[in-house]
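Note that one protein chain is taken out, while the other chains of the complex remain in position.
Then we have subunit A:
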Amino acid sequence: MIAEIGHFAVILALIASLIGATFPHVGIARNDDRLMILGGRMAYVQFVCMIVAFGALMYSYVISDFSVLNVATNSHSAKPLLYKIAGTWGNHEGSLLLWALMLSLFAAAVALRGKRLPLRFQSRAIAVQNLLGFGFLLFIVATSNPFERLDPVAIEGNGLNPLLQDPGLIFHPPMLYLGYVGLSAAFSFAVAALIEGEVSPAWARWVRPWTLAAWVLLTGGIALGSWWAYYELGWGGWWFWDPVENASFMPWLAATALLHSAIVVEKRDALKSWTILLAIIAFSLSLLGTFIVRSGVVVSVHAFASDPTRGIFILGFLAFVIGGSLALYAWRAPSLVPGGLFGMVSRESALVLNNILLSTFAGVVLVGTLYPLVLEAFDGSQISVGPPFFEFAAAVLMSPLVIALGFGPLLAWKRGNLSRAARILLPAFLAAVLGGIALTLSAGTGVVMTAFGFALALYLAVSVLLEIAGRIQLFKAPGKAFGRLRSLPRASWGMAFAHFGLAIVILGMTVSEAFTDETLTVLRPGEGAEVGDYVFTLKSVEGTTGPNYTAVRGTLDVTENGRLITVLTPEDRVYTNPVTNTTEASITPLFSGDLYAVIGESAGGGAWSMRLYFKPMISGLWVGSIMMMLGGLLSLSDRRLRIGSPEGRKKHASVKTAGGDQATKQPSSDTAAASAKVETPA
């Protein structure tokens, strides 16, 4: 009964989305307000239906209703409750239902928040959002019904892949999906703007909060996935350039670029056509990710069991959405009037450079991900593109990005002063060079790239601090600096946090990659092994059981200079349904780095093979990611974005900050703002 209600709700949502996708356009053509408003109404209906549908599936999982095929295939009654719930989205059908739920959530949110938008524009955007929902719901109903019944009823379920029975499953996919789907709002706004043939600074103000929210969620989703891989797979790797990882990374790069280019549209009315294109591309890359996971065209650890009809359907949908929107772009882009001009050295051109580098990188990742497929299609040979390719591209493209990132915030809009920015950044360069040299001297030869990465991270961190110091005139008028610090707009804090977070991520990456201490050894209880400055001593190895697994658990004392630091308890688990072996690494994060232990197979005679690591500063990856997310949230909470309307901006103009953050649109006052530069608050 419950499953049927769920199925019915999905069909109802499908109908609602179809009405919501078509009627608003009719309404606009006939100038009928009621039909235009219908789009938003249908978005609400869709959202409610999807909550019912998803709730129904989740309920079937919780009570282990094995008369539902999807539950019988992917769950097991002995599974802990938490994983029964999370198992709802640990499979193709369930995760697709989650996608559709989130899509309807964003459609409803746009309808709710979009009341401030002009009705015509809002209706167009919601209609596009509904159309996306329609595509996904049709896909669910036609090929991937999660509510299909099983007759005769299964007595027991097949169980969930034990690798997925982890807290990672609870947070990683929903967050990542929210990020993917969040980009649909920017996409819908872009398509609506193309249909209407107008992009204004106001458009950028509407689109930026959605992009920012999606970006925060994507950042979190990717970081969580990387963290999950780090502790679950048992060898301390955190990024593999796997096609599906790349598929999540490309939209992130595009969204990052979009965030920055939308600023230019908002403040300076320039880069309009490009920003629209980016908004389309960012969401298209999200769709590509979904396609790659579900179609089985590429080899990936993430792939769901693939089915040709599903693959064909998604491909058709992909071709329609991406092809359609890009065709619309090709047709309508010339009607977008180019806006403000800017000099070679200016905040705008710094942001353009940011965009060129980020999108080039996204393009390179796309080529690297699909190149094996292209090659196989043309000459049948098989290759794989490995980390060296991507890492080289990352180093070549991201280093200039980081260097430019120091300058960007110091340049004024329209025309900046490069040498002045360089003077301000002098301490940052100094810190970078000294840090790089110090690292090379202490670590010996062969660490050129590491020293460079380390120097980049230092440079970026110091330049962010310098920029803040400049804003609050810490060195010029220190007396009032604290007060100015407090009155800095949240968007400025957001930028500083995000950029500083990036510095921490780079630091974590370079240092942990270069200086990890690793020991593979065989230990008997009582024996110890040295890993860097630490001694890991195996105390005991004993059997243990969990709700649906048995395990061997080792207990290790970790000491530094004879002082006990922590006790690690890695496990080697054997799950019963299905029979699978997983390693549970035991990790203690210290400020200086992570202590990481994995227990392997018995080597006979009471001895066990162990893998022991010390990974310096690896927490930087996650701490930095959290800072970036915080930055995004701070920026999102900024009054100017929250209000999102010109009136709000005027009211707020009393705390007008420098650098043209509040630059007005009139060219005359703009020049004045530019010449006022950073030091003079208005």
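Simple rule for what comes next: a contact is a pair of C-beta atoms (placed from the backbone, for glycine too) under 8 Å apart; a residue touches a chain by one contact, two chains touch by 3 or more; residues count from 1.
Methods note: contacts and distances are computed from a predicted model.
Asker: From the names "Thiol:disulfide interchange protein DsbE", "Iron(III) transport system substrate-binding protein", "Carbon-phosphorus lyase complex subunit PhnI" or "ABC transporter permease subunit", which one matches the UniProt record for the unseen chain?
Answerer: For the chain missing from the view, the UniProt record says "Thiol:disulfide interchange protein DsbE".
Asker: Which of A:Ala327, A:Ala395 or A:Leu520 sits in contact with the chain that's absent?
Answerer: Reading the full complex, the residue touching the unseen chain is A:Ala327.
Asker: For a quick check of understanding: of A:Leu160, A:Leu277, A:Val293 or A:Val598, which residue touches the chain that isn't displayed?
Answerer: Looking across A:Leu160, A:Leu277, A:Val293 or A:Val598, the contact with the absent chain belongs to A:Leu277.
Asker: Specify the residue from the set A:Val62, A:Ala109 or A:Leu373 that touches the hidden chain.
Answerer: Missing-chain contact among the listed residues: A:Leu373.
Asker: Which one touches the absent chain: A:Val298, A:Val385 or A:Leu568?
Answerer: A:Val298
Asker: Provide the residue numbers of subunit A that touch the chain removed from this figure.
Answerer: Residues touching the hidden chain, for subunit A, are 273, 277, 280-281, 284, 291, 295-299, 308, 311-312, 315, 318-319, 322-323, 326-327, 329-330, 333-334, 370, 373-374, 376-377, 380-382.
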